[in-house]
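Read the structure below first, then the notes.
A single protein chain has been removed from this complex, and every other one stays in its place.
Up next is chain A:
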Amino acid sequence: MSAGTVTTPMVEIKSVTKSFGPVEVLRGIDLTVRTGEVTVVLGPSGSGKSTLLRTINHLEKVDGGQVSVDGSLVGYRRSGDKLYELREREILKQRTGIGFVFQNFHLFPHLTVLENITEAPVSALKRSKAEAAETARRLLTRVGLAEKAGAYPRQLSGGQQQRVAIARALALEPKLLLFDEPTSALDPELVGEVLDVIKDLAHQGTTMIVVTHEIGFAREVADTVVFMDEGRIVEQGPPSQVLDAPRHERTKSFLSKVI
């Protein structure tokens, strides 16, 4: 996609570690994601891929190492050789630049589809209600749900809910989109409609990191495929390499089970 041109990194992850009690979930992760690229993270359950994704918008605090997005540290401010933890307000502000799509959608059930999408632009970015509603309707058209603006989330199918969740994330015009297993909670026949929306975004040059089990999607859309196991990155590279000619035994055995 960006072959030949020099691109600045959108995400830089440096030797990140994270434990939950005695369990080491991330054991020194280094990863660079360039602007405009799609990175797909694969790996077995418990390999730390969702946790890694959650450190990028500081939903999960790292124990060691640093994460930067678009050149600024996530969750901290550096002054000299000290890192100062940011106030919650500053962290919330950072997050408005990073869209996050959850496995279980987490739409707000008591708000209509339109209100779900306009809530953050109005309260976090101080947009006017009319402006936010206009953007929301445009985004709903884009994900094919223009007629559902007044519906409540529980009146929608899982696939429709996830498309609303994507529109909700896009409403903040983020420079980076993070997807945490966006199709894992869906009935098989609804997976396609959500993947189509994500593919569409990828083709428009949105920088995104997608944690998924959809190998076909990875092959079609990813610029880089990252394979994780036991809190480490085992191998990474273009899909043609990682998916079709994996170098590590662990990658081979994982792929042989999921394809």
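FYI, a residue touches a chain if its C-beta (ideal position, glycine included) is under 8 Å from a C-beta of that chain, and two chains touch if they have at least 3 such contacts; residues count from 1.
Here is the rule we go by: contacts and distances are computed from a predicted model.
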### Query
Looking at UniProt, which of "Amino acid ABC transporter permease", "Cell shape-determining protein MreC", "Spore coat protein JA" or "Cytochrome ubiquinol oxidase subunit I" names the chain we cannot see?
"Amino acid ABC transporter permease"
### Query
If the hidden chain were put back, which of A:H110, A:R138, A:H203 or A:H248 would touch it?
A:H110
### Summary
Sole touch to the unshown chain from A:K18, A:R34, A:K49 or A:R168: residue A:R168
### Query
Residues on chain A that touch the omitted chain in the whole complex?
57, 59, 88-89, 92-96, 98, 100, 102, 104, 106-112, 119-120, 123-124, 152-154, 168-169, 172
